[in-house]
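As you look at this complex, bear in mind that one protein chain is not there, while each of the others sits in place.
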Amino acid sequence: MIRLSDPPIDPGALLTGFLEGRRETGAVVSFTGLVRGDGGVEALELEAYPGFTEPAIEQIIRDAVERFGLDDCLAVHRVGRIAPGEPVVFVAAAARHRRAAFEGADYLMDYLKSRAPFWKKSHEAAGARWVEPTPGDQADLARWETMETR
Amino acid sequence: MIRLSDPPIDPGALLTGFLEGRRETGAVVSFTGLVRGDGGVEALELEAYPGFTEPAIEQIIRDAVERFGLDDCLAVHRVGRIAPGEPVVFVAAAARHRRAAFEGADYLMDYLKSRAPFWKKSHEAAGARWVEPTPGDQADLARWETMETR
Amino acid sequence: MATGVRVLLFGPLRDVAGWRERTIDPAPATLSALRRLLADLDQALGAALDGPGVKAAVDKAIAPGDPALRPGCEVAFLPPMSGG
Partner (left out) sequence: MATGVRVLLFGPLRDVAGWRERTIDPAPATLSALRRLLADLDQALGAALDGPGVKAAVDKAIAPGDPALRPGCEVAFLPPMSGG
């Protein structure tokens, strides 16, 4: 499940909800991405295309669930203007065993970071600039495309 | 930081606390291990050796922080009798970038699962049995011992 | 009933054009006709729409080639994505 959120997101509350009522899940891995405030960044501005962005992310989630045999996944992504220290994204993956949960969350984040339809502007002391996926993001993604499914 | 807890643990609240007041952290990965109730398990009983178990886990945390350049780590481990669906362990790793946070949490869990001084009894319909690390746990651990630090 | 086309710009395209959303009425017959019309209105935008990696979506689906446009449809121009 993916949700876009204009108001701030609460990773702790999201994790609590995600853990509720589980009987077959042995492992839940969560990822929280925060805006770092140490590079002179004053705010991130994230734009999605509602109705287009969610289905693209749902497809990434379906791929992860199938590839790693996950129980389920949750992704909540902030849009709008986000201050340093605030969460940008929360992702959780549930599985019977921990290896699948780790790999599922890792895969989800790599695809979210470089394939999800968002446009991101970094407001910095020196001015504002649009951000594109880094070479590191591309390298992270390439891991899954060459790696065999375990 | 490691804490052993006799009362139930609250992963959502622990994640909220771990995320507070961060400026340089860009990525937080958490792991929650739950007792699965689908294999006829009625309860897990976990025993630690207070004063011996914590320093052993602190050493694992120090190794992870150094190896992956983490900002910090938190581990909270339940002891005593734990019912299906309840969390057994919560681990969180913070880093500037997501790859280090994922690897740090993954490493921590692998070492916790096979090297931490706990004794675990599984109470099942058929009786109670003491649990040892699985061959899968040993294989997970071996990954880090042959892998070069990135 | 709608007779125009709703046009959406994302990311840097919005900065180039100075707007995010606009209705072009009446609807041009095809995507290429819409592109020509936008380029006539704003040359800089026209150049940006032809830039590397800019995709068009019609009614929220990526549209390859030069699809026909119906009145009431939505056309979004999507520059290279930043990721989440």
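We call the chains A, B and C, going by the order they appear; numbering starts again at 1 in every chain.
Heads up, the rule we're going with is that contacts are C-beta pairs under 8 Å (C-beta built on N, C-alpha and C of every residue); 3 or more make two chains touch, one makes a residue touch a chain.
The structure presented is a predicted model; accordingly, all values stated were derived computationally and were not measured.
The absent chain, not drawn in this view, touches the displayed chains B throughout the complex. Within the complete assembly, B:K120 is the residue of B:R67, B:R81, B:H97 or B:K120 that touches the hidden chain. Counting the whole complex, the residues of chain B in touch with the unshown chain are 33, 46-47, 49, 51-52, 55, 77, 88-89, 112-121, 130-133, 137.
In this section, only the chains that are shown with their structure count from here on.
Touch-path distance (fewest steps) from chain B to chain C is 2.
Summarising the inter-chain layout, the chain whose CA centre lies farthest from the centre of chain A is C. Chain geometry summary: the mean Cα position of chain B and that of chain C are 50 Å apart.
With centres defined as mean CA coordinates, chain B is found 22 Å away from chain A.
With centres set at the average Cα position, the gap from chain A to chain C is 28 Å. Contact with two or more other chains is made by residues 33, 113 of chain A.
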